[in-house]
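So that we are looking at the same thing, I have put the structure below in structure tokens.
Every protein chain but one is kept in place in this view of the complex.
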Amino acid sequence: MKYITTVNKKEFSIELLDDKQILVNGESFELDFQMLGSGGLVSLLLNQRSFEGAVDEHDEGWWQVLLRGEVYEATVQDERVYRLAKARGELAADTGEVMIKSPMPGVIVKTPVQVGDTVRQGQTVIILESMKMENELKATRDAVVLTVKVAAGQAVEKNEVLLVIGDADAG
Amino acid sequence: MKYITTVNKKEFSIELLDDKQILVNGESFELDFQMLGSGGLVSLLLNQRSFEGAVDEHDEGWWQVLLRGEVYEATVQDERVYRLAKARGELAADTGEVMIKSPMPGVIVKTPVQVGDTVRQGQTVIILESMKMENELKATRDAVVLTVKVAAGQAVEKNEVLLVIGDADAG
Amino acid sequence: MAENLLTQKFDKLLVANRGEIAVRIIRACHELGIRTVAVYSDADRNAPHVRYADEAYHIGPSPAAESYLRVDKLLEVAKKSGATAVHPGYGFLAERAHFAQACYDAGIVFVGPPPNAIDTMGNKQVARATAVAAGVPVVPGTEAGLSDDELLTAGEKIGFPLLVKAAAGGGGKGMRPVHKAEELAGAIAGARREALASFGDGTVYLEKLITHGRHIEIQVLADSFGNVIHLGERECSLQRRHQKLVEECPSPFADEDLRQRMGAVAVAAAKAVGYVSAGTVEFLVDQEKNFYFLEMNTRLQVEHPVTELVTGVDIVQEMLRIARGRKLRQTQADIKMEGWAIECRVNAEDPYQNYMPSTGKITTMRIPTGPGVRVDTGVFEGAVISPYYDSMISKLICYGNNRAEAILRMRRALSEYHILGVQTNIPFHESMMETHRFLSGYFDTQFVENEWSITEHAYDHEREAAIMATLVAYEQSLRSSQMVAPGARDTSNWKWLSRWERLKR
Partner (left out) sequence: MAENLLTQKFDKLLVANRGEIAVRIIRACHELGIRTVAVYSDADRNAPHVRYADEAYHIGPSPAAESYLRVDKLLEVAKKSGATAVHPGYGFLAERAHFAQACYDAGIVFVGPPPNAIDTMGNKQVARATAVAAGVPVVPGTEAGLSDDELLTAGEKIGFPLLVKAAAGGGGKGMRPVHKAEELAGAIAGARREALASFGDGTVYLEKLITHGRHIEIQVLADSFGNVIHLGERECSLQRRHQKLVEECPSPFADEDLRQRMGAVAVAAAKAVGYVSAGTVEFLVDQEKNFYFLEMNTRLQVEHPVTELVTGVDIVQEMLRIARGRKLRQTQADIKMEGWAIECRVNAEDPYQNYMPSTGKITTMRIPTGPGVRVDTGVFEGAVISPYYDSMISKLICYGNNRAEAILRMRRALSEYHILGVQTNIPFHESMMETHRFLSGYFDTQFVENEWSITEHAYDHEREAAIMATLVAYEQSLRSSQMVAPGARDTSNWKWLSRWERLKR
């Protein structure tokens, strides 16, 4: 099996030779990989170096790896799927619509942007009150506001889509 | 549902009225019972008194309850089953054969008793070496040795039956 | 004797709280042979405080307003259970004078200060006046209750930067820093809105903002015979939105002289309000080691453990002894500070997404152990973090013979601490423990918000992360596509098998 895995925009070509050998960008490593229980905790011995991490799929094909105090965002794709996607220019990169979801139940305090507004990465697009604190939800990339699904004072559930941003031409 | 449960030779008639009410020997109690995870840890609120315990079935119908630092051996029987058993004098009490099993892998050091010997409760019937220590297995009740399945020097597995005791007429 | 405060022996105590602090109080009672009564909302039936207590009573739905804040239900449980004392912990009803009064009226020992002390210190303006009268230095500012226009004018006089603060506020709620005149109006509006939501009272006031100020507080202990001592200071400058994140004892900024000066003032403040029990006087300290009274927290403090480790005094046990009518066992001279302790507050929040609170079920939890490590927590594997309560789920406290040892131990402990299923700020702490400014001790209350970013750092293990994600994805694809040949299992070295087995069991 061969995979193309992207971490922090860096691509790694990863080929599983057997359960003790792995090729990473053509370089061979000795490997011992163990999943500890069902909570996502894993133990990796890579050329005898020991790494303990937590792996969680927080969205289809999107993985989050907590390792030595840092969180890595990763996408894992079968090589063939990857080539096709690339050909069609549909990589799960910075294109397409992004849905800003409510990370938890709460009440909308303010929606500082309107449909059509251009927003820059990190710009606040929603103010949500939860746990008695005001939390600012920010745009995950430069884009245009395509939809605003909520209004101030509205109560929202966890993972409810609040706002959609994307490219001007899209949507 | 009504059960007859025996703990340390004391009998309790336990009737589940609903998930908040229970009758124990005719006395009614307010109840909130929770199983915490799959490890056997339970939380019982009985008339608001809080008890945390660990319940483990170590043999068909035989339960072990670890509660406030003490271990209780319990048998639980459906009332009808219990009456039938009693009628036939087949209670899971001090009758019938008892198999002395190896609690862990090890090597038999000595078998101080022979078939036909009368043994008293607590008398050593097997000496097993494991974890570099000699461990004495004792008769769980007064009985007669019916079978000795092992000999000194023999390696045994966990739960392997080493010796069977029972009543002279039985077996 | 303090007014409207009952102190007498009791053998059964009701814990009017939840989470880690309820567990902390139950443990102290257990160690003193006092029987405990827990209360719980719908969300907390399986919480540790319910399981560790001798008795537990359900008091209502999950929202605090319908359970943990219901004085009537709490007193009813006390009556029903025969509890003759109540410990409020922190938050909830801990600083509500009417609750202390209600306990007194019901003939129940309230483990805390007398109602009037809570009242006095609970109102920022009265507290300020009291402090001034007691000779305690305060920060220049306005009184409360001014109109927006009056506040705008007053703001100009005080000068910028300044702070907009809620009169009924606490813990940074309804608080706004303002750096330019034109920001003032918006800040006042925001503060009023948040104060209204949090305390049902939109009254705000202004206060000069001390730049590069440090938040240093003094722990005091007072018995019902008028004896008051202090247990030294705590450094609490590492905050975000005025929420403390890391606390230490002693403060790397304080010297013995500052400690004694602040301690004396704190004791004076406590005496000025006839204080009884454990309390904390918070100060803002500027670069020249001038200090200004901020507020007095008339309750047990979240960060009390760092003081316990350095002074050897079990603060919760002392509170219980004092409430039982005992004299303080220690004089000021008995209090010695030895070694260094640091506390990291573990919050269910995502440090990579603007510290957004995170909810969900804890799927895996591994607690750090070993020498010099203490964990105070109210959650467990399988616990569900709900949006109803505070996001602080655990406190990791490390002790060493000196600050360097404490920091190295904290790094070690953080690297062992796993909480999966919800996001936590453990990565924030791991990164903070590597930060030069923290290591050198040169930081102020603005440091976390304005001068520091967790995302600054080097991602040293992208390759290993990529491999982990890939192998888990591969394993998942195997399972989903049912490609698990029974034969393969025995030979395979990959432990997804055990997981597979577990799922089938």
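Odds and ends about this structure:
Chains: A, B and C, in written order; residue numbering restarts at 1 for each.
Heads up, the rule we're going with is that contacts are C-beta pairs under 8 Å (C-beta built on N, C-alpha and C of every residue); 3 or more make two chains touch, one makes a residue touch a chain.
All values reported here derive from a predicted model rather than from experimental measurement.
Contact with the chain not shown here comes from a single listed residue; of C:46, C:84, C:224 or C:239, that residue is C:46.
The omitted chain makes contact with just one of the residues C:376, C:462 or C:475: C:376. Set against the missing chain, the residues A:34, A:123 or A:147 yield one that touches it, A:34. Within the entire complex, the positions of chain A that touch the omitted partner chain are 32, 34, 36-37, 43, 45, 48-50, 52. Contact between chain B and the absent chain runs through residues 1, 3, 5-8, 10, 12, 14, 16, 19-20, 22, 24, 31-42, 44, 46, 51, 53-57, 63, 65-72, 74, 76, 103-106, 109, 129-138, 158. Although one chain is not displayed, chain C still touches it through residues 23-24, 27-28, 30-33, 46, 52, 305, 308, 312, 314, 338-339, 366-367, 369-377, 380-382, 401, 405, 408-409, 411-412, 415-416, 495, 503, 505.
As a convention for this text, only the chains that are shown with their structure count from here on.
Separating the centre of chain B from that of chain C, both taken as means of CA atoms, is a distance of 48 Å.
Chain A and chain B have Cα centroids lying 53 Å from one another. Touching of two or more other chains is recorded for no residue of chain B.
Contact with two or more other chains is made by no residue of chain C.
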